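Yeah, one chain of the complex is gone here, protein chain that is, but the others are all in their spots.
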Amino acid sequence: MRPSGRRPDQMRSVSFEPGFSKHAEGSCLVRFGDTHVLVTASLEERVPPFLRNSGRGWVTAEYGMLPRATGDRMRREASAGKQSGRTQEIQRLIGRSLRAVVDLEAMGERQVSVDCDVIQADGGTRTASITGAWVALHQCFSWMKEREMIKEIPLKDHVAAISCGIYQGTGVSDLDYAEDSTADTDANFVMTGSGGIVEIQGTAEGDPFTETQFNELMGLAKASIRDLVEMQKQAVA
Amino acid sequence: MRPSGRRPDQMRSVSFEPGFSKHAEGSCLVRFGDTHVLVTASLEERVPPFLRNSGRGWVTAEYGMLPRATGDRMRREASAGKQSGRTQEIQRLIGRSLRAVVDLEAMGERQVSVDCDVIQADGGTRTASITGAWVALHQCFSWMKEREMIKEIPLKDHVAAISCGIYQGTGVSDLDYAEDSTADTDANFVMTGSGGIVEIQGTAEGDPFTETQFNELMGLAKASIRDLVEMQKQAVA
Amino acid sequence: MRPSGRRPDQMRSVSFEPGFSKHAEGSCLVRFGDTHVLVTASLEERVPPFLRNSGRGWVTAEYGMLPRATGDRMRREASAGKQSGRTQEIQRLIGRSLRAVVDLEAMGERQVSVDCDVIQADGGTRTASITGAWVALHQCFSWMKEREMIKEIPLKDHVAAISCGIYQGTGVSDLDYAEDSTADTDANFVMTGSGGIVEIQGTAEGDPFTETQFNELMGLAKASIRDLVEMQKQAVA
Amino acid sequence: MRPSGRRPDQMRSVSFEPGFSKHAEGSCLVRFGDTHVLVTASLEERVPPFLRNSGRGWVTAEYGMLPRATGDRMRREASAGKQSGRTQEIQRLIGRSLRAVVDLEAMGERQVSVDCDVIQADGGTRTASITGAWVALHQCFSWMKEREMIKEIPLKDHVAAISCGIYQGTGVSDLDYAEDSTADTDANFVMTGSGGIVEIQGTAEGDPFTETQFNELMGLAKASIRDLVEMQKQAVA
Amino acid sequence: MRPSGRRPDQMRSVSFEPGFSKHAEGSCLVRFGDTHVLVTASLEERVPPFLRNSGRGWVTAEYGMLPRATGDRMRREASAGKQSGRTQEIQRLIGRSLRAVVDLEAMGERQVSVDCDVIQADGGTRTASITGAWVALHQCFSWMKEREMIKEIPLKDHVAAISCGIYQGTGVSDLDYAEDSTADTDANFVMTGSGGIVEIQGTAEGDPFTETQFNELMGLAKASIRDLVEMQKQAVA
Partner (left out) sequence: MRPSGRRPDQMRSVSFEPGFSKHAEGSCLVRFGDTHVLVTASLEERVPPFLRNSGRGWVTAEYGMLPRATGDRMRREASAGKQSGRTQEIQRLIGRSLRAVVDLEAMGERQVSVDCDVIQADGGTRTASITGAWVALHQCFSWMKEREMIKEIPLKDHVAAISCGIYQGTGVSDLDYAEDSTADTDANFVMTGSGGIVEIQGTAEGDPFTETQFNELMGLAKASIRDLVEMQKQAVA
């Protein structure tokens, strides 16, 4: 049924490689099948202007794709001179998702910049980025705790994400590129470890979808995210 | 309860002024309370490169805000030299929403550029833009039909949008700025006249939200959009 | 004679709608016939670097056109990534014209940013902008005076502007687009209420013009600006 | 009276050095006292899109200043990433002024790009540029005529320019920087050899000026431009 | 002596991982110690304008660094809106170096775009990029040969590169970051398999260097590049 032979509710093989980077305070190479994203979390002793002298910290995110991460080479954004609307949309989503589970007060007046760079793409790069970023962020906070910069790891919960869609009339979890490019409906879900919803982005690519279909996708997402959170726990154990 | 004294399911006063612009093939000044958006639909005899010689048309959208549409003056994007991530996100949403109800084949190899310019902002500018854009687009297609460029108006359905949110623990429809800036959760719904879902964008501003809360917002949105579609019908009658 | 049927010295119907904007300290929707410009005056508690700690204030202006303010849709400058030479020329002219009648010392170390956005264009947008901006500026200063930020309204005089030209051999006042696009000569005059000249910009579009012709235009301009100043007085009364 | 000791109607020492550039089809190093501008006229076998297949040619101009042409070093525009509003205003003026005396039909479907680069500035760079550009353009057209690309030199007349101003209450011609930076009023005049007016740009730097004052400046300009045209004739003889 | 304990002429551990990328026609992950560069070679059926209809092909290169490839996070060039001078210098060097050994005629009118993205940096990123790029390019050409797009692999020779320097008075090969940041002199050598010199870039960071010192570096480079070429041979065997 699915091009990959997966069951409707079956995610691709997911793995986390924390500490992938020699230099960053936190890092994680996250793989959802053939989608590979390198996430680094960089601690910086400065905050955006609107937080100066507030005692609160900030977590921000940037997203990029290597030019040949995809089937056809895409123009390098640094050379084009600007980030596409898609790139900006994704990095804003990643930042908001992470901040939803960070205790910004407790992290002190510092910034963590999370960079999500897609080394190879096969669908679901934004959801893999969010899920891997939590692991990199956790490692960064552990690094800070070891140095007694903070007392506790200022994470209120896990956060993970999955993309689900209606593929040939059936709801399926963790779309790969072959499915994503032909799916009728595509929805990204970002949820916490305790099941709270952080973000929902549902889009009808062709015909509009129904509330029933949407609820089916929500059900698939809840189950997948529950599994992803378990894997995050093992990755940082 | 609500700063404006509205009932939870009560929208602001909504009005459409089609044909507001002297020059554009289609136009509409749409007002949701103190949010005023001027939408123009401009017919152009060219299509994006990927559609050349395909016989299919395209609808695209751009969004802007006058610098002092808001409480504090914002920097003019033309002078800053680029559109913000927020602007790009919104104009991509408007374009997708409109294309979901246009028969691109039937409109012929032409492009309609929809410009949504916020003259005054009080929350809900993107949803007002989508709702007003349908009216402007309808007028543009009528203009084309009168000139026998097309046989029928190539709109498969209505499309309208509303933003709902959890304000002080209660689900409310059509958030104004006072509510939007303090709401816990904010979700934008784009639906068709026949109740199909085109886009859902839900964001937890503070704490994550529950599935129950989300379903409450969806219920409010369905009712409001039903009303908006009725108003669109009168506007183009 | 004139496409609009006007007499040579007859301006279009001119109106001012002060307080058009809900948010701005000063605002005015000015109409010269089908040319409609929304002007806002925004008070900001900062000045350009060269005035810091000088005790003097500043008035600056920006100008923009909605993409479909004109007969053909023009590319949005925010999307193009820069303001055209024409836009910059016009906003520099508006700023200089306003500063010529403002007592910068008396307004204190603050800046008023004047935004002139053309909602609909039919010729003469820069002169309508200047004329309406004086009204918006007056309202902004009144707002400041009410709050006892300043003792007197720091305006030394009125300032208004008109474009005149040689149309089919005859000097005419307040060119509309039909005239402007075919006129041999086009001159913009900016003058004060007491008849002082602030700016003159005369351009031969085709053949050079004579000193006699130029003096004829100056005469028309003086009469029209006298009328505009009267209308400004009523608008702020 | 004047810092330079000149009489009110006395221009600085003016010289033209045609053929200054080894590579360009036409060129001229023009000096108005310590203001030195290198003008090149480059023939290109292409025209702007709006003239393709029209049989008509085009003359366009660009203007630049070396960073240390002035008393204080200015930021290099190539490094700043954009041309200032002032630069764009000036180059548009130069282009319009030259086109006013060129028979675009007769020059054939080609473009001449005129580059005016200020090597050293001491006031009046735009008027020196226009005056020198006519000489460079004449040389470029002569080059074309020698090669039988055109039958006659397609110049309908001379064009030259001068800046005049009210300095300490007196009208003076050809302002240098010391005068320009303190003058009350500054007006640039562009006129043809036969006395026609091509452009007038008058600006009150401080107080508004009167019609009488303006006419005094016009008189000075006419006399100076008559002299400049004589010098142009000798330069191309 | 050397921070890493290496002998003066000893390179770091070097490895090539061809075919690292799922999508690209050619690819190689090259490691010089802790410097890791992912190189992809993308075949495109278009050439730069100056080669159209020439029958000749082109090889071009782009270079980038992930923001946290380095000890401190660097600003993302896509977000800064332009590539730094250093980036442009490096990618021009890579392109020239590769073209020196490619038979552009034999590859047909096509372009190969080589992307060198530094995943982790520890000195010598440009020389690792060139050395790995040859392997990726070889794989891309093999891919083309398998599909009978070309008869032979259009590589005239190997090309590889190494950076050598004077570290604490001694010439050493393959500088790592600890050496590079304190070396007196730094020289990059690009040579072919047959010992021809393609590029030399020598820079005195502090005091100027002598011809004797330079010759010592050249000797080290020749030996190291001979070894690198052997490793390239094994990598593509």
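By letter and in written order, the chains are A, B, C, D and E; residue numbering begins at 1 in each of them.
Everything that follows uses one rule, which is that a contact is a pair of C-beta atoms (placed from the backbone, for glycine too) under 8 Å apart; a residue touches a chain by one contact, two chains touch by 3 or more.
Just so we're clear, the structure is a prediction, and the values are computed from it rather than from any experiment.
Considering the entire complex, the omitted chain makes contact with D, E. Considering the whole complex, the residue from D:82, D:147 or D:233 that touches the absent chain is D:82. Of the candidate positions D:21, D:139 or D:163, contact with the hidden chain is made by D:21.
Considering the full assembly, D:68 is the residue among D:7, D:52 or D:68 that touches the omitted chain.
On the side of chain D, the interface with the absent chain consists of residues 21-24, 27, 34, 38, 40, 42, 44, 62, 64, 66-71, 73, 76-83, 87, 113, 115, 117, 119-120, 122, using the contact rule stated above.
The missing chain lies against chain E, touching residues 82, 85-86, 88-89, 91-92, 96, 100, 157, 187, 191-192, 194-204, 207-211, 214, 218.
The rule is simple: only the chains that are shown with their structure count from here on.
Remark: chain D and chain E have CA centroids separated by 50 Å (rounded to whole angstrom).
Chain C and chain D have CA centres that are 28 Å apart. With centres set at the average Cα position, the gap from chain C to chain E is 59 Å. Residues of chain D in contact with at least two other chains: 82. Each chain pair that touches appears in this list: A-B, A-E, B-C, C-D.
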